[in-house]
Structures are given as structure tokens and as C-alpha cells.
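One structure, pasted below without further comment.
Note that this complex is displayed minus one protein chain, with the remaining chains in position.
Up next, chain A:
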Amino acid sequence: MSRETLFNAALLLGLLLVPIWALLTDEPFTITLATRAVILALAAAGLNIALGIGGLVSLGHAVFFGIGGYAMGILAHHAQGFTPLMEWPFVIEGTKSMPVIWLLAIVVSALAALVIGLLSLRTTGAYFIMITLAFGQMFYYFAISWSAYGGEDGMSIYVRNDFPGLNTLAPIQFYGLCLALLVVVLVFSARLRRAPFGLSLNAARQVPARLEAVGLDPMRLKLVAFVISGAITGLAGALFADLNRFVSPTMFSWQFSGEIMVLVILGGVGRLFGPVAGAVTFVALEHVLGGLTEFWHIYLGLILLGVVLFARGGITGLIAGREASHD
């Protein structure tokens, strides 16, 4: 077993054991923190496909996170108010069912990623960053002005949504659900990166000219990667909204796009468990340093600077070394 495999296994074991320990010692807040870390890891795992494998520096992933959040918010808002979502040409009711909400979050985020990707992938480098950022701002201000759904104030959802067979109000059960989704996405990512698609996308990031020369269109590969990436981050948004039982335009903010990127860079760009390492570290720092000082972001900034300057593989690279070549 490589060092990276051991590191990943240790992380996963930690995510399994810490909440159980918290449950036994009756520390529900720790479970909430862990849930937050897992959901952020999921959002970052989405970005890691576009950024890590495809090299797409998207500063607009909050768009998908926000769409996921509002998918949850809007459906649950109508369900709790007993008002239909629309009445013409056919009636659509709101819902409190998580699987339905997740499906909608995934589909709408994927569609948004398709449109944004089609327009922004014509550019590269700084222009790509700027266009994704611009889309993020468009969605942000749209959400602020969308008064039917709370506008600037956002929406509160009074009771967490339902999942068949679970009591999602119990923190540990909701946590288990989120962790299970994270594991599913990580397994999918692990397969994806070794599948023909991942191999091609990885090469598209490194040498687009080679890809064309062997008969592949790098643009289409990157577009599909962007769509998959957006869909996963959208799912994370729906969970995040359910965790807080609250959605607001800040989910669309460019600061949040930056935060997802920080998670990926902190954990190790392109590393399978990089988003997990990044999110766990981020939430831990936020909790520990945030308790000491209001200005904890200064220290986060210093740590990030250290990672970028001295540990290009992020925390994963620091602990597990260079990525093992797979054969």
C-alpha cells in the first residue's frame, strides 16, 4: 500500500470515528462541524475534477453550490407553505424529499455548468477565471433581487428535509447520509481518473496539442468535466442548505467560490482525497483559530501561503509524498 492510500484510509477512518466518539460523549456540535467538513469536501471534490484533472481554474463554482442550495430552498419553501411551485401548464408541488431535491440540484447545476462552460471554455487563463467569476456575480445579484425567495435575506426552512428510512433531524444520521454521498463521489472520482475519460482529460490539461493529434477534442472533454464538476458541487449545495436549514445569496458569492478553491489547494490539487484533507483542515482551523481570534483568516492566509510556496501537493503531498504512478 502506498503512503497516499494509507493517508486516505486514515482520513476516512477519522471521518467515521470522530462523530461516533462525539455521539458517545454527547458532543452534538462536533457532529455538526464534521458534517460541515464533509459537505465542503463534497463541494471541493466537485471542483477538483475540473481544477485538479482538467486544469480549469473556475472562480465561479459557488454558482453550482448556490443552485443546489436554492433547489432545496425553493422546493422546501413551497412544501412548508403548502403552495404549489407552479400551476400552469401543470401543477408542480414543493417537496421535502431529499432524493428529489438532490436530483433537481444535480440536473439544474449540470445544465448551468453546460451553458457557462460552453461560453467560458472558449477562453483560457485569466480570461477563463474572469468569465466564471462574472457568472458567479450574475447569479449572486439575481438571488439578491429574487424577492419571491427571500431576496437578500434568504429563506429559512424550519424542518430538515426527509430521507426514506432515516430520521434526518438526528445529527448523526444526517452526517452518515452526507458521508455516504461523499464516499460515492470519491469512488466515482477514483474510477473516473483512471478511466479513458480521466486519462484523456488529464492529458488535455498537460498537452492539448497532443490530444488533438490523437483524434480527441480537448474542448469537449473539458466541457463534460465542467458539467460533472458543477453537478457534484450542486449536490453539496443542497446538503449545505439542509445542514443550516437556511439558504441565502452568500452561497453564490465569489468569496465562497474562492473558499472552495482554497480547500482544493490546501488539500492538494488533483489528489483524490485532497478536498477531504482541505475541508477537514479548514473546518478545524475555522473552529480552533476562530475561537481565539476574530481575525483567524490571517492565519489561514499564512498557512495557504506556506502550502503554495513550499508544498505544491498541499497537505496530501506533504504527508503522502508525490503521487504514485498507476500501472
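Just so it is clear, a residue touches a chain if its C-beta (ideal position, glycine included) is under 8 Å from a C-beta of that chain, and two chains touch if they have at least 3 such contacts; residues count from 1.
Note that in this section contacts and distances are computed from a predicted model.
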(request) From the list "Spore germination protein KB", "Lipopolysaccharide export system ATP-binding protein LptB", "STAS domain-containing protein" or "Acetoin:2,6-dichlorophenolindophenol oxidoreductase subunit alpha", give the UniProt name belonging to the chain omitted from this structure. (result) "Lipopolysaccharide export system ATP-binding protein LptB"
(message) Tell me which of A:Leu15, A:Leu56, A:Met72 or A:Leu221 is the one touching the absent chain.
(response) A:Leu221
(request) From the listed residues A:Ala180, A:Ala195 or A:Ile298, report the one that touches the chain absent from this view. (result) A:Ala195
(request) Extract the touching residues of chain A with respect to the undisplayed chain. (result) 188, 191-192, 194-200, 202-203, 206-207, 209-217, 221, 224, 325-327
